[in-house]
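What you see is the complex with one protein chain gone and the rest in place.
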Amino acid sequence: MCSVALMGMIFEDDSSGAWNEMFEAPGKPRPIYERLFAEIDRFDPAELLQRSDQLSHTFLDRGVTFAHSGEERPFPLDLMPRLLGAIEWDLLERGISQRVRALEAFLGDVYGAGQVFEDGVIPKSVVTTSSHFCRAAHSIEPPNGVRITVAGIDLVRDEIGKFRILEDNVRIPSGVSYVIENRRAMTQTFSALFSNHRVHPVDSYPARLLAALRLAAPYGIGDPVVVVLSPGVYNAAYFEHVLLARMMGIELVEGRDLVCRSNHVFMRMTNGERPVHVIYRRVDDDWLDPLQFRPDSVIGVAGLVNAARAGNVALANALGNGVADDKLVYTYVPDFIRFYLGEEPLIENVETFRLEDPDVLGEVLQSLDAYVLKPVDGSGGKGIVIGPQADEQTLTSVRDAIIMSPRNWIAQRPVALSTHPTLVDEQVSPRHVDLRPFAVSGGQGVWVLPGGLTRVALGAGELVVNSSRGGGSKDTWVLNDQLVAPRGPATDVGQPPRNAGVIPRQNDEYTDQEAEQ
Amino acid sequence: MAKASYNEARMTPVATHNQSVRQAHVSVQPSVPLYSYVDYFGTTVTAFDIQDLHTILEVEARSTVESRAAILERPINWGQIRDERLVDTYSEYLGATARTQLSHEALANAAAWPGQLDLHECARAVGDFVRTRVQYVPGATTVSSTAEEAWSRGEGVCQDITHITIGLLRTLGIPARYVSGYLYPSSDSDIGDVVAGQSHAWVEYFSGVWTGWDPTNGVGETENHIIVGRGRDYDDVAPLKGIYQGPSSSSLGVSVEMSRIV
Partner (left out) sequence: MSEQGMLSRLAESLYWIGRYVERADDTARTVDSYVHRMVEDPFNDEDATCRSLLSILGMPYEKDEPITRADMLQVIVYDVENPNSIAGAFSGAYENARRSRDFISSEMWIALNKTRNRLPQMESTARLLGPSSYLEYVRERTALLAGLTDATLSHDDGWNFLVLGRTIERIDMTARLLRGRVLSAEHAPDWLAFLRANGAMESFMRSTNELHDANSVATFLILDRLFPRSVLFSLNLADSCLFEIQPSGQRIASADMARQSLARARGRLDFMDSSQLLAQLPELLEMLEDTCLLVNDAITTKFFRHEDAVLWSSEGAL
């Protein structure tokens, strides 16, 4: 691996064949990165490190952490932001919205009429054998028809720079709190950078979510009581539950704060009980209602499923959404888009092989080391085997597991995820990144938060990008680049702007307007 | 003594081609509001919660049902039953569940059956085989026993005999489901006589239409078989399930009384 020194900063070159987000050639940034590169390049590396240090302290103090093996860890924020241009974002936004609309239609169908089976779009057995298919959810109709209030769709960029869908998360997708906190930290640490870029704000997310949750209220409830239901302080995403409850100005409750009586839900208050109408639940299906699912759950609420069935409380996201996250079902999503929406998919899947077909299975088993193998119900990178990087023993055990139950695995063509310059060990090196945009829906169209969470694998060459596996994240900027006025000849770029360090007032006003549209 | 309890009863007979439900009423002591819905498998569920201290929970289901014996339809053939589309449609009734899973030793018998038999003959043959190998012994097993446990014991009740029969039929590629219901003991008691009936379980297999077979008694679905619900196995149609808060000291009992009114 060779290194190119450029004006003080060392950007380690990448020779992995992966798409580099920032550079089109060594030392030559892509157009949208030009300004950022020029700015960052002016920083003294020591100063950059200092800022990075300061950032991680800020996160620890603020308690911006995730719980891992019983320990509170900060989710490291890398200083180098990830940039997305307006045109590119427009495609992603439409593609994600399309995807969510199709998944929504699919879930409504699966737990209702089952037209998708009648028409042979997907075998019924694929759905009924999914471990997240929830028979108790059958015929529970959400008041506003929305089962996917929040979606997190994972994208990767392949070797030729094309975004592809890696997986869908429509159960309880997490990570949006880092998007909000990362932006807050970055605007504090690098206010000057923001003054030279038109970056779409992300702080309207909680208001959007609350509006969507209110729209989910049961019939006839004009001013619903909305709560966030958390498994409690030991949950990995507890920080996020707190942040969202706080920013939405609603109660954060645990299962023991709630009680169901005759299919109505109440929370226990100091002065009695108060009815609850909408529950943004961050507890998995299995643990949600000990009457219907695991009787040993102490974090759920007994009777909750029937309260939802009776239409007295709305659960967001709905029960049983996990069937849409199943990675075998994932392979059918492009067909769902055609079937329900009559559209062609705007963003393609990663090339995936269904192992239930004996011929395909045979082919994959022949050269396991050429594929990425994923359990269909895993999330967070759990159980994934990356063939080209796996040792003999791992391959043997995954082979046995696949032969035992081909339904529970898929194989994918390995994608060299795109890389992005990242500050690692006092040096800027390419690291693999993915992107999880978040979409919110209250039944009046799907809104996609500009940007989303860029996760970065901090180990060199590491392809699984996940916080629980030592990953970090980047602030993701969606640029409104058409609106950036030309800044004079390129030779000017090296000069510090006169207002460095100060966010100009008109920029604030601009972003405020943007948020309201 | 329970501080609170949440319950679901599946005791209301279902309307079918051969069974019309004139009246159905479920009541609960202590008296609480009841909520009913139809579940994924088409069974009527009565759900309720009790928030006061209670030591006894009594659920009473009263129904008036008009039933007649099913007429045996001509079965589809073995080729049709293995049709890809049919297999997919009924896949839930073809795969093993934890309750119906059988060991290789038990399944070894399955290979011999199809032979020249049609689907009806085959289902009967399987049922008869199970009945000869597993003695009907009340109390030999519990409600949570599996097919395999009863098989290796050689004893069981209707629930176990049904689970084993289902397990074998599915292995043969015949969709089979568990039926929960009541059995009226004999047709010759007089109209209006109240007789002790029983909770009962039998099998329905797919032969073009769903067809009942009672492997415990070696008979088809007669007018004495009152269907409450069907599912993949017992767990989908358990007559009463629930959770309660309090020391674990519950004991359950059931009694079924039936009388002919016509």
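Think of it as A and B in the order they're written, each chain with its own count starting at 1.
Please note the rule applied: a residue touches a chain if its C-beta (ideal position, glycine included) is under 8 Å from a C-beta of that chain, and two chains touch if they have at least 3 such contacts.
No experiment lies behind these values; they were computed from the predicted model shown.
Engineer: Considering the whole complex, which of A:A18, A:V253 or A:L453 touches the chain not shown?
Structural biologist: The missing chain is touched by A:V253.
Engineer: Among the options A:G272, A:P358 or A:G445, which residue touches the chain absent from this view?
Structural biologist: Of the listed residues, the one touching the omitted chain is A:G272.
Engineer: Looking at the full complex, which residue from B:H120, B:R153, B:K241 or B:R260 touches the chain that isn't shown here?
Structural biologist: Residue touching the chain left out of view: B:K241.
Engineer: For the chain left out of this view, which of A:P290, A:G322 or A:G471 touches it?
Structural biologist: The missing chain is touched by A:P290.
Engineer: Tell me, which residues in chain B touch the chain that this view leaves out?
Structural biologist: Where chain B meets the chain not shown: residues 5, 7, 143-144, 199, 234, 238-246, 248, 250, 252, 254.
Engineer: Spell out the interface residues on chain A facing the chain that's missing from view.
Structural biologist: Within chain A, the residues that touch the unshown chain are 60-63, 228, 232-233, 238, 241-242, 245-246, 251-257, 259, 267-272, 274, 290, 295-299, 302.
Operating definition for what follows: only the chains that are shown with their structure count from here on.
Engineer: Report the inter-chain centroid distance for chain A and chain B in whole angstrom, where each centroid is the mean of the CA atoms.
Structural biologist: Between these chains, centre-to-centre, one finds 44 Å.
Engineer: Taking the touch rule as given, give the residues of chain A at its contact with chain B in the complex, in rising order.
Structural biologist: Listed in rising order, the residues of chain A that touch chain B are 117, 120, 123-125, 128-129, 135-136, 138-139, 260-263, 290-291, 295, 302-303, 306, 309-310.
Engineer: For a test of understanding, state which residues of chain B touch chain A in their complex under the given definition.
Structural biologist: Where chain B meets chain A, its residues are 4, 6-8, 32-33, 35, 37-41, 47-49, 51, 85, 87-89, 91-92, 95, 236, 242-243.
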